[in-house]
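With one protein chain held back, the other chains of the complex are shown just where they sit.
Just so it is clear, A and B label the chains in written order, and each chain counts residues from 1 on its own.
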Amino acid sequence: MIQSAIDALFIVLDPARLGYMFLGISIGIVVGLLPGLSGTVGMALLLPFVFGLDPYIGMALLIGMIAVIHTGDTFPSILLGIPGTSGSQATIMDGFPLAQRGQASRAMGAAFFCSMVGGVIGGIALFLTIPIAEPLITSFSSPELFMLTMLGLSMAGMLAGKSVFKGVMAGLLGLLIGSVGSAPAVPEYRYTFDTLYLTQGISLPVVAIAIFAFPIIITMLTDRTTVSKTGELQNGVLRGIKDSIKNKFLVIRSAVVGVLIGFIPGLGGSVVDWLAYGFGKKTVKNNHFGEGDIRGVIAPESANNAKEGGSLVPTLLFGIPGSGTTAILLGGLTLMGLQAGPQMITSDLDITLSIVWTLVLANVFGAALCIILIKPISKLSLIPGEKIVPFLLVLLVIGAYQSTMSWGDLVIFVIIGLLGYVMTVLDWPRPPLLIGFVLAMSAERYYWISIERYGWDWISNPLVIVLALLIVGLLSGGAIMKKFSKQVETKGGN
Amino acid sequence: MNKSLANILFTAFIFILFTAAAFEALTFSRLAQFFPLYISIAGSVLALIYLIKIIIEHIKETSPEERYEQLQILKPFRYIVWVLAYLLLIYVFGMLIATTVFLFVFLIWESKMKILPSILSVAVMLVLITYLSAAINIAWPTSLLGF
């Protein structure tokens, strides 16, 4: 395997293929950077060009793009408080407060460094899990997947902020919004008010940008301020990188969470940043997550890049896409004459290994490129609200429209946006709503399948019990877990 | 309006929303019903309890500092109207015209920018979105006039 890995490296380093990888990287960064354009959009626009390409070149292009989307999407999350894609929502929680204090560069330095490390860990994880993928994936049947969605939902409770009432209600509201559209157990449409638009459910990118971007836009206009309240920019890229190194165990822990969540098909990768953030919040001592703690940036950023490596395992080996992006990747594979399946680690092993290398290299180059861009781009946080908002609005409208290319997207954008604004003003936490929304479908699906298939017998599955204990542990304060967390990390942060 | 009152109104709205969703869920078939019904009943009960709690707090004025925190109404409303107006323009005239008009008027009126810089930045933005649409097939919202 090592020998083939080295051979694959030389395949990837072929100048023509490297060129396509850089092309993929630049597209990935632009797509990540523009709010509303997600990996799905990026893949959809590359798909017409991969038809008939040599698979190595095509994969260099596609994987190059996928690898860095969650690197580029950090810019708007930290600088503007608007998620670049739905995978970088949790970065806002602490990244944006840091930018308001003029520490955008530090936050971004840490974020990009962690993205890189996380991405590389994801690539290595992909490489290492190839031989043991099958038993791992088949050990998660529906009851276990249901417990995992419950674990995700309990994270919503953890991010509820001061008022538990508000948090739980926001989570329930998210679950309700998520149940719009087709029911999993029976082909029946719910809450569609006889519109065809709503039959496919409300799309995540619209909800994610509406609920964060809309309030920010209005607040920036009413307050007439710049993002950086201090009106100055501190230079802190190196400090950010040092912060990350100081918190190396948090980086690795979060990356592992990212890989695992990406790895498990059916959960959808969109909650991975929240999960990592929640775990970080529970396991880091003396933290002030939510008020501008650098470790609140490090945790989700390490996880969201690592996720991509993990999610390629079920995609390539089982043909089960974990997200819209990997779904299109499967289509791209077909167009290049490849099929997902066990042969990806036998007869097509060299392609799989070239994907691993592309993932690792693209993450390194992507992060380096972003670090170079920090200086010019972070000036955005010095521009007064009323001068930047109209331009942002144009981009957001275009971005929101890309979800299904229907006016329904824009109507939902306004409705959810207004809801988000009121919630912001009245201190209702928004993360639980998003988590509820993302997990609604899986929660219902796996609950239904578990009951229908096993009755209540599944409650006694060993893995179900382990997950249940984990949930109880997390909800009951996590005081025990904190004891185990490394002493080093208490000195991190500021 | 003060914050505490606004919170009561919003919670009441959430309560109505959950309750309506619960009633709507009753019309679904058995298999489609259980999930939204559980959720909306739980939400509706919680919202009611919370509503009663904050109304009592409001009457007792237990937290005077929050009670007197006034919320801006007009200002946010004005900007929400701006957003809606922009969308309406797109709907009627299409992306290019709407964006030109909206950006230009907003920059002059709200941002108090000079004419020349405004024209320049609008032009840059237009080139940008045209490029997005032409080069990488980013679709624009459709309009009544068809472009």
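Convention: contacts are C-beta pairs under 8 Å (C-beta built on N, C-alpha and C of every residue); 3 or more make two chains touch, one makes a residue touch a chain.
As a working rule, contacts and distances are computed from a predicted model.
Trainee: Between "Tripartite tricarboxylate transporter substrate binding protein", "NADH-quinone oxidoreductase subunit J", "GH3 auxin-responsive promoter" or "Heme exporter protein D", choose the name on the UniProt record of the chain that's been left out.
Mentor: "Tripartite tricarboxylate transporter substrate binding protein"
Trainee: If I consider the whole complex, including the chain that's not displayed, which of A:M405, A:I459 or A:V472 touches that chain?
Mentor: A:M405
Trainee: Out of A:A8, A:I29, A:I63 or A:V438, point to the residue that touches the absent chain in the complete complex.
Mentor: Of the candidates A:A8, A:I29, A:I63 or A:V438, A:I29 is in touch with the missing chain.
Trainee: Per the definition of touch given earlier, which of A:P184, A:G399 or A:G420 contacts the omitted chain?
Mentor: Among A:P184, A:G399 or A:G420, only A:P184 touches the chain that is not shown.
Trainee: Residue-wise, where is subunit B in contact with the chain that is not depicted?
Mentor: On the subunit B side, contact with the omitted chain comes from 29-31, 113, 117-118, 120-121, 124-125, 128, 131-132, 135-136.
Trainee: Name every residue on subunit A in touch with the hidden partner chain.
Mentor: Output for subunit A: 22-23, 26-27, 29-31, 33, 40, 43-44, 47-49, 51-52, 134, 137-139, 141-142, 182, 184-189, 196-197, 199-200, 265-266, 318-321, 324, 327-332, 334-335, 337, 339-343, 369, 373, 376-377, 379-380, 382-384, 387-388, 391, 404-406, 445, 448-449, 452-453.
Please note the rule applied: only the chains that are shown with their structure count from here on.
Trainee: If you average the CA atoms of subunit A and of subunit B, how many Å lie between those two points?
Mentor: 24
Trainee: What does subunit A use to touch subunit B in their complex?
Mentor: Going through subunit A, the ones touching subunit B are 37, 41, 45, 165-166, 168-169, 172-173, 175-176, 179, 183, 185-186, 188, 190-191, 214, 217-218, 221-222, 384, 386-387, 390-391, 393-394, 397-398, 401-402, 405, 407, 410, 414, 417-418, 421-422, 425-426, 428, 440, 443-444, 447-448.
Trainee: Touching residues of subunit B toward subunit A in the complex: what are they?
Mentor: Subunit B reaches subunit A through residues 3, 6-7, 10, 14, 17-18, 21, 24-25, 28-29, 31-32, 34-36, 39-40, 42-43, 46-47, 49-50, 53, 71-72, 75-76, 79-80, 82-84, 86-87, 90-91, 95, 99, 102-103, 106-107, 110-111, 113, 121, 125, 129, 132, 136-142.
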